[in-house]
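The complex is shown incomplete by one protein chain, all other protein chains being positioned as in the whole.
First chain written, first letter: the chains are A and B, and each begins at residue 1.
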Amino acid sequence: MKKLISLLLTAAMLASFALTGCGSGSTETTTAEGGQTTEETTQEETSSDDKKVFVYPADQDVSNLLPSSGGSDSVAVMYKPLYDPLYIINNAETRYYLVDKLEVSDDGLNIKLHFNENAKWHDGEPVTVDDLLFTLKYFTEGATKTSTTYTKINGEDVVYEKVDDYNVNITLPSYLSKFVTTLGRLCIYPEHVFNGDVTTVETSDAAMQGIGNGPFKLKEWNKGENIIYEKNTDYYRGEAKIDELIMKIIPDSSAKEVAFQSGEVSCLRISSKEKYEKYSADENYEIYDTPECRVNYFTCNPVSSKITSKEAREAIFYAINLDEIMDTVYGSDIMSQPGKTVFCDQNLYFAKEMENYPYDLEKAKELAKESGLDQVTLKYIYNNQRVGMPEVAIVIQQQLKAAGINVELQAMDSPSFFSMFFQWTSGDASTEWDLGTNGWDSLQGDPSTQIVMYATNPQVTNCSQETIDMINAAIAEPNEELREQKFLEFQQLIQDDFTIYPISCPNYVWVTQKGVTGLDTINSMVPFEDWTLIDVA
Amino acid sequence: MKKFCLKRVVESVIVLILISFFSFGVIELAPGDISSMYISPTMTEEEKQATIEKLGLDRSMGERYVEWFKGVLQGDFGVSLSNKRPVAEQFAEKLPATILLMSVSLALSLVISIPLGLIAGLKKNTIIDRIINLIAYIGVSIPSFWLAMVMIIVFSLKLRLLPSSGMHTIGVDSAWDTIKHLIMPAFTLCIGNLATFTRYIRSNTIGQLEEEYVLTAKSKGTSKGKILFRHVLKNCLLPIITLIGMRLASLVVGSFIIESIFGWPGLGTLGMSAIQSRDYPMIMAYTMLSGTILVLGNFLADILYAFADPRIKQGMGEAHGR
Partner (left out) sequence: MEDKAIKINTSNVLPDDAFEDVVKEKQPAGTSYDRGLWYDICRSFKENKVALVCLIILIIIAIASLLAPLSPYDPDAIDATQKLLPPSKEHWFGTDDFGRDYFTRALYGGRVSLTVGLASMICTTIIGTLIGTFSGYKGGKLDMVLMRFTDIFLALPSFLLMVVLNTLFSPGMVTLIAVLSLFSWASVARITRAETMSLKQKDFVLAAKSMGASHTEIIFKHIIPNMSASIIVAGSLGVAGAILTESSLSFLGLGVQLPQSSWGSMLQLAQKYILDRPSMAVFPGLLILFTVLSFNIIGDVLRNALEPKMIK
């Protein structure tokens, strides 16, 4: 019996090994919070006391620190602090970064840029026109050949003429309204760092070092865990207010929130009214919201075999009750504004006065019967990795059901969604789906970046010839007033076509720890356009 | 013995080659056009063509398989489609974190399950045995991601004892800190193993206690503790080794769900994002790697078993290690 007891004791000791670990671990943590335990922690506490640190909860790590390494917001947010754009145009103003002077001729064909002469790369070299030219060369001749947006208009070359190190003249072969807006967002690559060689940009060591021109420079990169940026003290627009910016990688959304509540991260994006109410009631936090400059829209596949007539599209659009969508999915207009037109209110030429499609269930039922929609089951595809998209789909499905239209939902992750939704880019459009929701982003400034591509392609939208002519005329119209007129008319025309139903213009709503400021000073699609404005108490 | 080893080697190689077919084939058979994910609307015809050529999609499946497999043999898994960096390099970066997590969870499950199993076996059919048994049942039945969620709420949010995610507190570089980060993911991952090991040890203990040598030892007056630790435990270790061999794959490849929930910077998180972004070379490498380790683990377990227990030579080995 004694032996047995001793055995049990040994076993219990072994078993409690882990538990002891937990126990002492916990005391460690609690005291560390008080700020007075082991030397290590004390040192850390004191050193971070006089240092202002902002911790951003990032979705994923990046694989390199090149400015165009990825298109998605969760990637772009990682390199943004390192690289400044040339300038940013939105509906209200033009904000200058690397370029401090922008002149556009009256006919819109000549653009003069002057680079800020104080702008320097993180290694001390000045930012010059050569870097811009190198970047364009990289886009057209580099290993990936990413884009010709900046170098060709309607198949003809855009000419970049270097005047001196800081001045460049750009001549367009024909007028394109979006060009100036798009050019401004460009983040350029340092030519000297890559030794002028465009073919090895991605594979060079420099791709990992992130030598940029922004307010922060790379201090430390713990792959998969965090990227630590420190303030660039030699920054041409004046030093940032915070000393260190940490991108902490937390893929899971509830883990992000836990980290936020325990003070491990400085801000958190929230996406429901319930959370908004919870945090705004708590005085330990502050709330900021900025427009995301995105229009989420609903569309019918023009090549669908089931939706063949305009009546069918009208039936669907009249069955949609936007108020209910906004109530259920977003809950309040702090989370998102309801969609009005195919543009959002951050765009140039946004038609403020326009109203969205009305909700008319009876008419929808009638039209559905007439067009035979009540006999078929429509397939609705959506991107389940986008905030709000699954919820919108669920609500629309129920609403269409009320109008006698059966819908079957198909959730897809980003890559498969885009490959099906945009199958027309690599051949014929997919006929496998009937309804879909997607979003247009980067809708600051001139909105035509994406709209033209969609509106003018009969495989993508059901626009009438009149609508197509109007948008083509609008983007080629150098006269500001006439252009605005045409864009406004276009918004009305495309609404009459019943091809795109604008659902929502969501906001970025941020909760921050008390004392964090500056999140609302700029409207920006990718958080945040200007990191220098952000401060912590 | 030699013959048995040789036979197992040949078998393993065949299985590996078939796994390589599988890894390659799954991706090829996927519906949809792979190239459409890499072609953007703004590209010209030539650019599209160049992209297709670069992806090698203009060549036949056989050609691509041979080329891929040649590379794999030399440790070259190709270049990740999403970021153009070598796949092997990215795996190597994440490997240490995963190995740390997995070996700690394995160790933890052994440390807990051995005493539990011994006690349960020793006190079979008593209330203690029943309780331990129930714990084991719950261990194999609980959804691990759910347990992870519950633990985060309890320990990170309510009690504020443990950090919810990551591997280090930023700026702190101490072993304690890492241990604190390790506790929850390691415990969540060990639950399944723990249950399996405990029941294994329990039944072995019962079996061993009825063996003649134990009865002899008992009659000679050897203490029960000695019998347990000298004989019974020793004989239990063998099947445990086999089990560990089988767990080797999970040890290296990790558990995506748990790693993602806890933000552990390991292979699981990497694999999850590779799948979500359809990074085919990465996914192929991932299945190939885990298959290889699984086969290797089984192989080693069999060989070890055969060495330790000479009764198993030919054929019999099949009954084990699977």
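Things to note:
The rule is simple: a contact is a pair of C-beta atoms (placed from the backbone, for glycine too) under 8 Å apart; a residue touches a chain by one contact, two chains touch by 3 or more.
Just so it is clear, the model here is predicted, and its values are computed rather than measured.
The chain not shown here makes contact, within the complete complex, with A, B. Contact with the chain not shown here comes from a single listed residue; of A:S74, A:N169, A:T328 or A:N356, that residue is A:T328. Within the complete assembly, residues 11, 14-15, 18-19, 22, 26-27, 30-31, 124-125, 137-138, 140-146, 149-150, 152-153, 157, 192, 196-197, 199-200, 202-204, 206-207, 239, 243, 246, 249, 253, 256-257, 271, 275-276, 283, 286-287, 290-291, 294-295, 298, 322 of subunit B touch the chain that is not shown. Mapped onto subunit A, contacts with the missing chain fall at residues 252-254, 257-258, 261, 272, 274-275, 278, 324, 327-328, 331, 384, 390-391, 393-395, 397-398, 408-413, 416.
The rule we apply is simple: only the chains that are shown with their structure count from here on.
If each chain is reduced to the centroid of its CA atoms, subunit A and subunit B end up 36 Å from each other. Within the complex formed with subunit A, the residues of subunit B that make contact are 32-33, 35-37, 39-44, 47-48, 50-51, 80, 82-85, 90, 93-94, 97, 108, 111-112, 114-116, 118-119, 122, 149, 152-153, 156-157, 159-172, 174, 176, 179-180, 183, 187, 223-225, 228, 260-263, 265-266, 269-270, 272-273, 276-278.
In the complex of the two chains, the subunit A residues touching subunit B come out as 3-4, 6-8, 10-12, 14-15, 17-18, 21-22, 25-26, 28-30, 33, 38, 40-41, 44, 48, 55, 60-64, 69-70, 143-145, 147-149, 202-203, 222-226, 228, 246, 248-252, 254-255, 258-259, 261-262, 264, 385, 413-416, 418-420, 422-423, 425-427, 453.
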